[in-house]
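Just one protein chain is left out here, and the rest sit where they should.
Coming up: chain A.
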Amino acid sequence: MNFGSEISQAFVVCISAIFTQNILLSYFLGLCPFIGVSREVKTSIGLGLAVIFVMTFTVMLNWLAYHYVLAPLNLHFFRFIMFIIIIAAFVQFIEMAIDRFSPVLYQNLGVFLPLITVNCAILGVSLFMVIRDYSFIVTIGYGLGSGIGWFLAIIAMAGIRQRLANERIPKGLQGAGITLIVAGIMALAFIGFTGVLQGQ
């Protein structure tokens, strides 16, 4: 595959990861922070941006580690541990670096970065990248698209929850209950995109 067609495939995979293959609403990965941090649009933007950033870069690092370390040594079965170690170390390093060099960005992202270490969507994207045998360029598109898709879902949810805050909701459904129902409805809405684009 030449470079041009790889770029175009990366673009298709990216758009597909945002809409038709949304990591959160199609695969229900990364639900914990999605439910926990979607009360306000402002905080959701912070977490969403951090997810885009971490997802894009960790998927690249994991691709390199998988194809240049694990695959040549025939240690594919170690990818879970390897990916988790790389994600944790990367997040730690990035947190320190942002804190040092960009206090303004740290103010927006810094407090959310540790949360992302345990976000299973990050690990999920790295594992899908292996299963689908993406090239490096396509992997970048996939990581970026998945991050944007997660960002989009949490922003939409935060907007809905901010409106719901002023509505009368039966006591038993308040909090996580109504949030999960809304997530289900949002997932149904995203099913509408199915078939528009096939990125796998």
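Keep this in mind: contacts are C-beta pairs under 8 Å (C-beta built on N, C-alpha and C of every residue); 3 or more make two chains touch, one makes a residue touch a chain; residues count from 1.
As a working rule, contacts and distances are computed from a predicted model.
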Handout entry: Among "Glycolate oxidase", "SCP2 domain-containing protein", "Na(+)-translocating NADH-quinone reductase subunit F" or "Carbon-monoxide dehydrogenase large subunit", the UniProt name of the subunit that does not appear here
Key = "Na(+)-translocating NADH-quinone reductase subunit F"
Completion exercise
Contact with the hidden chain, among A:V13, A:L29, A:I52 or A:A65, goes to A:A65
Exercise for the section: Could you tell which one of A:V12, A:I35, A:L49 or A:M82 touches the chain left off the display? Expected result: A:M82
Practice task
May I ask which residue of A:C32, A:A71, A:M96 or A:V196 touches the chain that does not appear here?
Solution key: A:M96
Exercise for the section: List the residues of chain A that touch the chain left out of this view. Expected result: 43, 46, 65, 69, 73-75, 78, 81-82, 85-86, 89, 92-93, 96-97, 99-100, 103, 107, 111
